[in-house]
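The complex is shown incomplete by one protein chain, all other protein chains being positioned as in the whole.
Think of it as A, B, C, D and E in the order they're written, each chain with its own count starting at 1.
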Amino acid sequence: MYSVSVRSHMMIAHSLSGPVFGPAQRLHGATYVVDVEFRRSELDADGLVVDIGRATEVLHAVLSDFNYRNLDDHPGFHGRNTTTEFLARVVFDRVAEAVRRGDLGAGTRSIESMRVTLRESHVASAAFEAAIPF
Amino acid sequence: MYSVSVRSHMMIAHSLSGPVFGPAQRLHGATYVVDVEFRRSELDADGLVVDIGRATEVLHAVLSDFNYRNLDDHPGFHGRNTTTEFLARVVFDRVAEAVRRGDLGAGTRSIESMRVTLRESHVASAAFEAAIPF
Amino acid sequence: MYSVSVRSHMMIAHSLSGPVFGPAQRLHGATYVVDVEFRRSELDADGLVVDIGRATEVLHAVLSDFNYRNLDDHPGFHGRNTTTEFLARVVFDRVAEAVRRGDLGAGTRSIESMRVTLRESHVASAAFEAAIPF
Amino acid sequence: MYSVSVRSHMMIAHSLSGPVFGPAQRLHGATYVVDVEFRRSELDADGLVVDIGRATEVLHAVLSDFNYRNLDDHPGFHGRNTTTEFLARVVFDRVAEAVRRGDLGAGTRSIESMRVTLRESHVASAAFEAAIPF
Amino acid sequence: MYSVSVRSHMMIAHSLSGPVFGPAQRLHGATYVVDVEFRRSELDADGLVVDIGRATEVLHAVLSDFNYRNLDDHPGFHGRNTTTEFLARVVFDRVAEAVRRGDLGAGTRSIESMRVTLRESHVASAAFEAAIPF
Partner (left out) sequence: MYSVSVRSHMMIAHSLSGPVFGPAQRLHGATYVVDVEFRRSELDADGLVVDIGRATEVLHAVLSDFNYRNLDDHPGFHGRNTTTEFLARVVFDRVAEAVRRGDLGAGTRSIESMRVTLRESHVASAAFEAAIPF
């Protein structure tokens, strides 16, 4: 299996509901350094999994809906805890949509699976990985 | 698959038996920067794989049995080479026990597998990953 | 010159006032990975610049006043932009106070200067460094 | 599954053919920081996946055929785009050959699979992973 | 002293003349991960050393003259060895010009000094630092 990973980041505010979160129930924030790994069994005719430039642009576009925002006010997250693992899934779903739409190039329908990792600090991260359903 | 990773470290002395180890047959030591990745298919009701704070405490507790010690004298390792890959398995087994005991919360019985990585320098690391048997 | 550095982090929400900040004028947040470097010309009788454990505790205590908070509501920052460089100075001043109070040990009055670095992402950071006035 | 990873690097020149590459169609270059992860189900009698020293030597030997070279002139790559993902496969195949030849020790025929990762910058990397066919 | 650092990178080909360079006399290449640290004694009215977004744009613009190029053919480097330390100085001079021209904002004439660091691998880097002459 071949893979290519690109990195970007977003800076958001949010609060988390439930006693398990302790002080994180207060409004606070995070920088998420986001890696998206694209995987496929065979390279395309150019020798690529995906064009790194285009993949980075797609990732920027996905993150721009959250970047510099308070996620507590985001219409898509009403009543949900925007934990790091939850957000990894959200980014996965948005990038997968872009892959299916062909935003990364026609050949990228050959991408079979992805892993999205969000690093929230030097000591903690979360990820979501799955096949991309076409 | 969702996952969450937490990081801590331990500083130990040990020696390794067998000609393959060359100068590492002498008493020396290592800092192991330890990452534990917890994996499960579905998030819990709070939107979590595992509570990062509690997971970090469990990891600290596991490492405290080895930290600041000479592993050559550790009763659990008599006659064993405490290589980095061996220690990755030891940490895995101890954290898996804690998961089964419910030390990370009742819901963490849904954790399906883990990966434990020990970085011994900027150029070498070892890991053990497996399903958690319940 | 000898130095010792310790690392911790904080996760905060804030907004920044002024057109130069563009989208960062909105309420958002950041993880700051914080390094404090303590510097002195001579080691103490134990061979130390500062005890790493105690320095880490002092840093945790300083950051706990900001961690998991919205800095826009912090009484100490009324009317101020809590930029990364501004916060580096705030952490410097608080740690310097702790040094002067002897919270890191009596011998730490020999600490001559410090550098506080806040990494806000994998591509940007800010720092403040100065002599510690006694 | 146990694994051990070792790291080295190479510095090469190349150009890439096809409009998708934009400015990378020009002769340019890259530092690739290369990690090779060796995986097996059981440790050997010494408690090892593979000897880290020997694995590092094998990796150095593989990279020395490319290091400080213009890959456009490399006889093995005629008519091929030496993308990061393509090179990950090349390094995989060369290290797998070394494993099969016994260059890492007789016991390393128990190595079941490998992952080769090439980091080309702080924001992009590629990898190839597969079972080692014996 | 306050400082702010921003990071970008460039991917270049070059060769180095002189027996001291050994195999690096051949045409090869490098990824340089470039950090520019801007320093000043006082923050501006917005609480900034420099706007991180604008500083990043200036750094991108400076690197774009070298990125994806063979430096052996660059008209500015005729008869010069484009070592990492030499390039650190080149980037310094170009960014310093931009600061003097006001490309980072009028207030940035208060920037007193800079440090430019080029990381060429996980084990080697070079830097140039100096006051900015106005």
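Annotations for the structure displayed:
In this text, a contact is a pair of C-beta atoms (placed from the backbone, for glycine too) under 8 Å apart; a residue touches a chain by one contact, two chains touch by 3 or more.
Source: prediction; values computed, not measured.
Here the missing chain is touched by one residue of B:A30, B:V58, B:L104 or B:A126, and it is B:A30. The hidden chain makes contact, of the residues C:P19, C:G53 or C:P75, with C:G53. Touching residues on chain B toward the chain that is not drawn are 7, 9, 11-14, 23-24, 26-33, 67-70, 120-123.
Even with one chain removed from view, chain E keeps its contact list with that chain: residues 16, 18, 20-22, 80-86, 88-89, 122-130. Summarising the interface, chain C meets the missing chain with residues 1-8, 37, 43, 46-49, 51-53, 56, 105.
Methods note: only the chains that are shown with their structure count from here on.
Chain D and chain E touch with mostly matching residues; of the residue numbers seen at this interface, over half occur in both copies.
Fitting chain A to chain B on C-alpha positions gives a rotation angle of 120 degrees, to the nearest 5.
Per-chain Cα centroids separate chain A from chain D by 27 Å. Separating the CA-averaged centres of chain B and chain E is a span of 41 Å. The set of chain C residues that touch two or more partner chains comprises 122-123.
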